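Notes follow the structure.
The complex is shown incomplete by one protein chain, all other protein chains being positioned as in the whole.
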Amino acid sequence: MIEWSAQHPRPLLRQPVNLAALAWLALGVLGALLASPLAPEGPIAADTTRSLLPPGPGGPLGTDLLGRGVLTRLLWGGRWTLGMGSLGLAIAVGLGLPTGLAAGFFGGHVEGVTMRLVDALLAFPGLLLAMAAVAVLGPGVISVAIAVGLAAAPAYARVARSAVLDVRAQPYVEAARALGGSEWRILARHVLPNAAAPLVAFAATQLGWILLNGAALTFLGLGAPPGTPDWGAMLNEGRGYLRDAPWVSGFPGLALTLTVLAANLLGDSLQKALRPH
Amino acid sequence: MKRLIPFLVLLSTLLAGCCDPLPPATPTATPLPFPSSGFTPTPIRLIYGLTLAPSGIDPHVNASSELGIPLTSVYDTLVYLDPESGEFVPGLAEDWDISEDEMAYTFYLRKGVTFHDGTPFDAEAVRFNLERITSPDLASQKARFMLGPYERTEVVDEYTVRIHLGEPFAPLLDSLSQVYLGMASPTAVEKWGSDYQLHQVGTGPFTFAEYVPQDYLLLRRNPDYAWGPKIYQHETALAEEIEFRFFADPATRSPALETGEAEIMGEIPPQDAVRLMESEDFIIEAVPIPGVSLMFFLNTTRAPLDDVDVRQALLYGTDRQAIVSTIFRDTSPVAYGPLAANTFGYEPAVRDYYAYDPTQAAALLDAAGWIDTDDDGIRDKDGEPLVLDMFLMSWGHMPEIGQLLAAQWAELGIGVNNQVVSYPEALEVAGEGRHHLIPFNLSGSDPDILRKFFHSEAGFNWSKLDDAEMDNWLEVAARTSDWEEREALYSQIQLRVMERGVAIPIRDYVNLNGASSQVEGLHFDAQGWFPWLIDVTVTEIQ
Partner (left out) sequence: MIARYIGRRLIQAASVLWLAATLAFVAMKLTPGDPAQALLAASGATETEIAERRTQLGLDDPLPLQYARYLWSLAQGDLGQSWLHGRSVGQMILEQFPATAELAISAIIIGTALGLALGVLAALRRSTWLDTAATALAVIGLSTPTYWSGLLAILLFSLHLRWLPATGEGDPRHLLLPSLVLGCALSGSIARLVRARVVEIMEEPFVQAARARGIPPWRVLLVHVLRPALPTALTVVALQFGFLLGGAVVTESVFARRGLGKLAVEAILWRDLPVVRGVIVLGALVYVLVNLAADLAQAWLNPRLREELA
């Protein structure tokens, strides 16, 4: 029937979902870092006698048109995709966090101007904004990372501002002010640490968004040079052989989905755990 | 809540009403009501799938081969090139003379020909067309250049016209056999001006019925057609209507054919073609295209490719058979020289050059001083690594070929930087010589096409070749109409291209056309691209 009242959730790290998500992310990072010893042939080496073999005869995940192992390319591609995601996130946080903090903390004109700018940027659909940025910056995986980072920054600024506003209203901040601390000190010692939690949670969710849209850009052919094993680009490569060799697109898409899922689940759990009651 | 549901209902009704009614999902051989006349063809309606929608479809102006597929049947040309015999046969011109100095071509035109809008076809119409093509205002991208050293057209009498050239030009008849020099109605051109491409009028077996840019083009049978060349197998068209639709994404072409969305589909990707060939319900009409084969041009002015040994090493180190088998599933022949094997003037001796020999390639590189001193897998010399810049376009499987070449050459210690660029950018890069390697292929039935790529002043001279002897051969071969002399010259040209290693031929272009097995009469002209739609029909009606 209908559950009218809430139940109490288990502690964060004890929930199997979160463990699984963390494990997958760790696996992804590890795989990317260890690509060289695990798949020493590299992502470019072709073997035309082994073209479009299914998983089994073609290695664990099959081969693509040029006979390259899909697993090999996934591992090497992890560097590109996860690297692009990390760089994008770094840019989003690096730009969004200070902006939002300043707006929330200093208020007044600072808040007015910056938040207007943020709203204007948020009016652009995220992917389209990223696409426009790539048009300006030119093709390349770094451009894609910068583009999605830029597109993600305004949302981050918004969240940062709300977090700061929440904390600023707390009694201990008033107390610190009354005791006569400088604004910067209060920001650094009281506001930031307490606002950190929702910011970290949002960062995890944003990572999902950045990966999704960054790979969308490479899928559309706007990023990497041909042959780059970025997961989005791999998805695009396999489109022509969907019927004969669905594994060429299938596995990169799966890897991408699981990674985004993991990021989202972690973000969700963190937000739930840290939400004030 | 109260307002939301009606809103959604309204929205869905609006949505349902906004779309066109479903066309039949089964293979569309829909009989249409047809008034009886002397000849009653089977009322057939076909859907023909094209690829990229070109931005302009005026054959006098635009250069794409896509436009020629429908328009070859809307326009007639003065002469036709018979693909079987290689000879020119009468078209709108019943006969012709060439003057002694080969600078004046006189055409005796067929009488009783009318354009689709009723305008009579005569010498004045021919003059009007050629003047239009050569006028600078039109900014013709292809047709103008096909006329070479054209000077003027003289109307001798109502049905006799003479074309005057500045110097002899052997490819003239070949040019006049192509849709780009098809005869358009002067009345229509004057009436529609810059919108003419939306309302084209010719004399051909089909009329230009409707055109929605980027969407579809409809051709309708011309019942009055009675002056086709003898290579057409019927007097008037068998099909009543042919609708052309665009399928820019290669992955969509085979599914469209297989689900009955189209009866004929051009440029089917190789692996889909292989599958269709094994099916009883479909046929693949594989048409080799004459012209310049798909080649990677080596920039001979940019180090290290200025060293002929390095270029030859690349040629020896390329396993072309592997490329053709893997990427093209053996639907194309390997190319050994600059001309496709079915082009007039092809020199078979090019096959003796550069059989795949990686050992030889490595030896050449060693001898040229390129050795991997720092053990990073890339050869180097005087501190410079052997890395080549390759610019690719996004069509024709070029990105895949580029990757495979990079993989093959990586085994030789050569590094490759691949990039995909848009066509205008590619032209810019190649023009400025910023590339080491850049591919291209171009179709054409006359071997004079080689001049575009290998003459020192040519627009597509992407190898940056400057060979006076070659220039001379190309110029002479363009002027003389003695076939034997031309053949000998082109033979020398092809062998010289291979000796100097200025380009890496990969494969001959083969257009893989798919069609439902009920389609009959699908055959293509000497250019390989353009079907003679007059003979096309569908046998069974469901």
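Here are a few things to note about the model shown:
Order as written gives the chain letters A and B; numbering starts at 1 within each chain.
To be clear about the criterion, a residue touches a chain if its C-beta (ideal position, glycine included) is under 8 Å from a C-beta of that chain, and two chains touch if they have at least 3 such contacts.
Quick caveat: nothing in here was measured; it's all calculated off a predicted structure.
Looking at A:L121, A:I142 or A:A273, the residue that reaches the missing chain in the full complex is A:L121. Residue-wise, the contact with the chain that is not shown comes from B:D249, picked out of B:E87, B:D117, B:E131 or B:D249. Interface residues of subunit A facing the missing partner chain: 1-7, 116-117, 119-129, 131-136, 208, 212-213, 215-216, 219-222, 232, 235, 238-239, 242-243, 246, 249-250, 253-254, 256-257, 260-261, 264-265, 268. Where subunit B meets the chain that is not shown, the touching residues are 1, 3-4, 8, 11-12, 15-16, 18-23, 25, 55, 139, 214-215, 245, 247-249, 251-252, 255-256, 259, 261, 394, 422, 424-425, 428.
Just so it is clear, only the chains that are shown with their structure count from here on.
The geometric centre of subunit A is 45 Å away from that of subunit B, both derived from CA atoms.
Listed in rising order, the residues of subunit B touching subunit A in the complex are 250-251, 269, 271-272, 275, 319, 322-323, 325-327, 392, 394, 399-400, 402-404, 406-408, 410-411, 417-420. Interface residues of subunit A facing subunit B in the complex, by the touch rule stated above, are 44-46, 48, 51-52, 65-67, 139, 221, 225-227, 239-244.
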